[in-house]
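Take this structure first; my questions come after.
A protein chain is absent from this complex, but the other protein chains hold their places.
After this line comes chain A, so read on.
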Amino acid sequence: MAISGIVPARFLTLIAHLVITITIFWSRDENVKSCLPIQYSPDAYTAKDTELIVALSITMAFFALELVGFLSGFSMFMYTQGMISTAAHASAAVTLAYFLFDAWPCDNYWYVFGFCSAFPAVTELIVLIGVLWLGWGP
């Protein structure tokens, strides 16, 4: 099977999403502050900060799952999964760029997480289960 252009596109959008997620990890402060009221206690800040850290950490775990599924070849040539992954991570990269530069409230991150990290990870998991135990093939 010839290598179509979806393989590098999928890899690059995944890496772009990964880079922006790590950048957000390092500069969460503004995003946490913009979802708190103007007068906030340190405890409220810590609570929201921890919530954002949890969301980002689960995103990183989903990245690991997707990269393993992609680079080990399980889903590298399954074009449906490739399309889902490319579309999700490309839209995530754009949305998170706005999240970062416009200092969106940290609650909005869960929406990006749901549509653009959790969804392709779940489909990747389905592909992995299918290939390993249900005999899906090329």
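The definition used in the following text is that a contact is a pair of C-beta atoms (placed from the backbone, for glycine too) under 8 Å apart; a residue touches a chain by one contact, two chains touch by 3 or more; residues count from 1.
Keep this in mind: contacts and distances are computed from a predicted model.
> Given that one chain of this complex has been left out, which of "All trans-polyprenyl-diphosphate synthase PDSS1", "Transmembrane protein 216 isoform X1", "Elongin-C" or "serine C-palmitoyltransferase" is its protein name according to UniProt?
"Transmembrane protein 216 isoform X1"
> For the chain left off this view, which of A:Phe11, A:Phe99 or A:Phe113 is in contact with it?
Of the candidates A:Phe11, A:Phe99 or A:Phe113, A:Phe11 is in touch with the missing chain.
> For chain A, which residues reach the chain that was dropped from this view?
Against the left-out chain, chain A lists 8, 11-12, 15-16, 18-19, 22-23, 26-27, 71, 73.
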